[in-house]
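With one protein chain removed, the remaining protein chains of the complex are shown where they sit.
Every chain is named by a letter (A and B) in the order it is written, and numbering of its residues begins at 1.
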Amino acid sequence: MRRREALGRIGRAALAAGVLGVVPARGHARPDVCDALGAAPIRWLVGWSPGGGYDTYSRLLEPVLERELEREVVVENAPGAAGLIAARRISGARPDGHTLGILNGTGLLITPLSNPSFSFDIASDFTILARIARQDQVLFLGRGTGIATIEELVERTRGGQLVLGGTGFGTVNLLLAATLEDLFGMRVEQVLGFAGSSEVIHAVRQGWVDGGVISEEGIFRDATVVPLLRFSPQAAGDSELSAIPRLEGSAGLIATRPELFVDPRRARVDAEALASVTSVGRLLAGPPGLPSDLEACLIGAVARVLGDPGFVTAAGRLGRGLQPTSPEAVARDLASAIAARPRFEAAIRRALTRQRG
Amino acid sequence: MSVGRGTGFTLALLAVGVVFLAQTIGLSPTGRRVALPAVALVTLLLLVQLIRDARAPVAEGGETPGGGAAPTGPDDDARSRSPWRSLAWVLAVPAMIAIAGLCEGVGLHAFAFLRVRGKEPLPVAALGGLGVAALVWWIVGTLLGAELPGGLILATIAGG
Partner (left out) sequence: MPGLDPGSVVSAALDGLALVLAWPNILYPIAGTLLAMCVAVLPGISGATLMAIVIPLTFHWDTLQILLLFGALVGGATFMGSTTAILFNIPGTGPNAATLLDGYPMARQGRARTALACSALSSALGSTVGVFLLILLIPAVVVLGPRMGPPEYLMLSLWGLVCIVTVIRASVVKGLVMAGFGLLISLVGLDPMTAETRYTLGTIYLQDGVGLIPVFVGVFAIAEIIDLLATGRRTVSGETDVAALGGTTAEGVRAVFRHFGVFLRSSLIGTGIGVVPGVGGTVAGFVAYGEAARVAGKDGRFGEGDIRGVIAPEAANDAKDGGSLLPALAFGVPASAGTALLLVALQIHGVTPGGDLMTNDLDLVFVLIWSLFISNWLSSLLGLSLVGPLARLSVVRVSRLVPPILALSVIGAFAYRGRVTDVWLAFGFGAAGYAARRYGWPRIPFIIAIVLGPLFEVNLGLSLRLHELGRIDLWTRPSILLVGVLIALSVAVPRLPRRRGERS
């Protein structure tokens, strides 16, 4: 593959240089586009550093949202405390539609279990505009373990131990790993502190840990790891994942292979609760108290952006799944997730006690 | 530059060390694995230093970033300025930011500094203040696209 025909594109480097200049001001918005929204730019907050999933979604959204709202959209990375810093800024912003952003809904829901100082009431602390994607949570093992299916895993580790790597507490994968113990009767030892999911996968390849639970779909194109089980109720639009068994649902593992579980009846409830918590997913939101006309206009604009063919294609090329969901549906999911959350308090407490020594 | 023993600073460090120690005790065994030896060593050595300070004569000479003696420039201003006044000038920056906002606070401070401390003519000081404020606005507001924090004044106006 030779790619020498570069000259035609060199002008884009000059364009990049142009970024250093002042961003040209835009004209006033057309009166029929979101009347209630002022002409000022919209600040789009991302609670993570450039390069991650949330940042990528945001940077893909930016140009389409700009076109849709006829306002400049400025993506601002405000990393820290697993997205909580940016979440606070969104929640505390003036309800004028000029501060919006992306949230890890599932994370906001789970973090208080291990860290009570982070507590949001997602339903009342934000105005949810849409869900952009659910995070498919998948248990995976290294190919070196010689285990290729969930059945084999249960057979070989029941009464024994499974070593899973993870990035740290406050993350959803901790909850899922802790719950595996109750579901399958195996002892799950967690090795926490890896810098990121790529470090966990690296440790799996090296055989330092058996596997992990992660949400990034792209990794399953990697032949060195084997995905075994999905916790989320539906795949993230990635056909590669659809062959992997799910935990709950009519075709789920509990329905089809109840004998794998220590207590199938309890497992069913646990699995539903897990699916409900993990399905909250990645949310697009603004501060609470947006005027109703502005809220309606923003929800409409965001919905059009999420359906835009150019946006959908770009997200697909990056392996970023999309499950656009209306705010009403998200509200229903949130209600059931909040009701399900207390079920995991004991598992989290047990894992914390073990980890703290 | 003649300096004192800095016993006050050693005591301040000891106070910080004690705060760390008090918070370390409440941590789990895993959480304090590195912290406890570190804080214990720090506190112990600070006590040793205090004893040394009490016994040793007052030290002379400034320090380099590395802790050794700093070479003194041949044309250093003979009038040694008060460290407190210098500290006040520098700490006025966050104070101005808190009052007037990031961009405005830095600009106002630059203006005041150039005019009062630098004894620059009014137009030069004004231009300097504007230039510095523009630099902050350009880098933070334009290049990074970050929201420029407003100060108390703005908050009061917006709130009222």
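Here, a contact is a pair of C-beta atoms (placed from the backbone, for glycine too) under 8 Å apart; a residue touches a chain by one contact, two chains touch by 3 or more.
Just so you know, these numbers come straight off a predicted model, no measurement behind them.
Residue positions on subunit A in contact with the hidden chain: 1-4, 6-7, 9-10, 12-17, 19-20, 49-52, 55-56, 59, 62-63, 76-81, 84-85, 88, 114-115, 117-118, 161, 163, 167-170, 189, 191-195, 198-199, 201-203, 205-209, 218, 221-222, 314, 317-319, 352, 355-356, in rising order. By the touch criterion stated above, the residues of subunit B touching the omitted chain are 1, 3-6, 9-10, 12-13, 16-17, 20, 23-24, 27-28, 30-31, 33-35, 38-39, 41-42, 45-46, 48-49, 52, 59, 62-68, 70-71, 73-83, 85-87, 89-91, 93-94, 97, 102, 106, 109-110, 113-114, 117-120, 128-129, 131-132, 135-136, 139-140, 143-144, 146-147, 149.
Here, only the chains that are shown with their structure count from here on.
Mean C-alpha position of subunit A lies 40 Å from that of subunit B. Contacts from subunit A toward subunit B in the complex involve residues 19-20, 22-23, 43, 74-76, 355-357.
On the subunit B side of its complex with subunit A, the touching residues are 28-31, 138, 142-147.
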